[in-house]
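Before we start, here is the structure in question, set down as structure tokens.
Only one protein chain is missing from this complex, and each of the others stays in its spot.
In order of appearance the chains are A and B, and numbering begins at 1 in each one.
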Amino acid sequence: MLGCAGRGRGGPSNMAAGATGGKGGGHARGPAGGSNVSGAVTAPAMDAVLSASGVIRRFGYRTVLAGVSLSLRRGEVLLLVGPNGAGKTTLLRVLAGLLRPAKGHVERHGAIGMVAHDAMLYPALSARANLRFFARLHGIADRGRVDAVLEQVGLSRRADDRVGTFSRGMLQRVAIARALVHEPGLLLFDEPLSGLDAAASRTLVELLVSFRERGTAMIIVSHEMERLGRVATHMVRLAAGRVGHVESLAGRDPGAVFADLMRGDL
Amino acid sequence: MGSTFRAAWHIAVKDLAIEWRTKTAFASGLVFAVLVLAVLFFSRDPTTVSATDIAPGAMWVTFTFASMLGLNRAFLIERELRALDGILLTPAPRAAIYWGKFVANLAFVGAIEAISLPLFVLFYDVPIWQRLGELILVIAMATVAFVAVGTLLSAMVVRTRYAELMLPLLLLPFLVPPLVAGVQATAPLLDGRPLSDVSGWLKLIAGFDVAFVTLAALLFEVVLDE
Partner (left out) sequence: MTLRERGNRIARLGTVVTALALLGLAGVYVRAIVYTPVEAAQGAAQKIFYVHVPSAWAGLMAFVITGLLSILYLWLKDRRLDLAAAASAEVGVAFSAIILTTGPIWGKPIWGTWWTWDARLTSTLFLFLLFVGYIVLRGVLTDPGIRGRFSAVIGIMALFLVPFIHLTVYLFRTLHPAPIVLKPSRPSLPGDMLTTLLLSVGVFTVLYAGFLMLRYGLGLLREAREEELADAP
């Protein structure tokens, strides 16, 4: 996982420098914890799913993203945390390709699926009709694919009901189905648990774990540490338009890492 | 090119499927058309102004305003749950969004016109049957003009709080050439004059169509960016 250079204080360091080894291996364990080492790239590049460098995005005269660099490999799940208004949603939209950065660029290797605050669906159509539409736009002719993905999110029984009648939890599942229909290598989630009750949240977290086990890379914006800590493999904080140090969660308590990140200790 | 066509087709079919499910815009457009036709019929002095005198104007005003009602709905459905973002996340070419909406709007407006036309004949008692083919040609050409510019403008105004107000405000100046040409071509046709008599107006609408369909398609991607 490429993150930042220099010692582990969270702060303006955001350069994509060297990488340490694969999932969880080879990290220096100092007082600040986590990957602290800038060194040569040891992981094979074809595993890379996304890489962004120097992304700058403005709104009027305000700079929302002040030079963000990130990269992600297959199977890695990055939890993106930070204060409200830090630009997490903006960053996600830039990574997805919905927004163009003023400077810098984003390289995507393979397809991306996104689940955001709005479901990106048509309320007047059924779940099945919605998915068929997006599948067609992805060039997927096979009808079975839609049925399969509906099954995967557990909505086969309600597939022909209008999406406008769905609860928030069910809507979220259709949205995930929409994001999955073209079998992307990377999934982006913006506050996926917001508005869900405990049962729906549990279902969703299980789903996310199953994606990780298949090797799908994910970036999740959330502050729900208690539930998502066990899904994530890495964590990074976005504040004042910059990302800090990307922390690997291997063998560490996600809650502690989160607390340290939010306090700015890392 | 082929992928644009296919994606546009899927988008158009999806739009029409949604409209078919709810039918709200269509029903409103139709009711509005009937109202306008009736009001224009009654708002004249029947002893001095015959129905056939105002018929072309009444028909065209009805078509114009009923179409405007339907244009905003095309992008409103995309905004409800941000489905447009979903489309942008697929490999579908962005131009396909314009063409898909354009075709769907043409079908929508065409349907309203197809139903309004017999009602128009009913109220105004105009002999259109002999010239039906030519009339449909003129109506189709002008409708292309309305829809080409209207699709682009509705994509813009749907972001504002005042979409229903801003669309007519911005669109009507652009409709002046096709609307005037449409009315001026309709009257002689209803009088029994040959098509060649109105060739000047037809050429004007044709030129307008070519210019503005191209322009709108080119400028649409500017409107999609954030």
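The definition used in the following text is that a residue touches a chain if its C-beta (ideal position, glycine included) is under 8 Å from a C-beta of that chain, and two chains touch if they have at least 3 such contacts.
Since we're looking at a predicted model, the values are computed, not measured.
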{"item": "Displayed partners of the chain not shown (whole complex)", "value": "A, B"}
{"item": "Option touching the unshown chain, where B:49, B:76, B:114 or B:169 are the choices", "value": "B:169"}
{"item": "Omitted-chain contact residue, chosen from B:118, B:192 or B:207", "value": "B:207"}
{"item": "Chain A residues touching the omitted chain (full complex)", "value": "59-62"}
{"item": "Interface residues of chain B (partner: the chain not displayed)", "value": "149, 152, 156-157, 159-162, 166, 169-170, 172-174, 176-177, 180-181, 184, 200-201, 204, 207-208, 211-212, 215-216, 219, 222-223, 225-226"}
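Note that only the chains that are shown with their structure count from here on.
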{"item": "Chain B-facing residues of chain A, complex", "value": "96-100, 112-114, 116, 118-125, 129, 133-134, 136-139, 178, 182"}
{"item": "Interfacial residue positions of chain B with respect to chain A in the complex", "value": "7, 10-11, 14, 17-18, 21-22, 77, 80-83, 85-92, 225-226"}
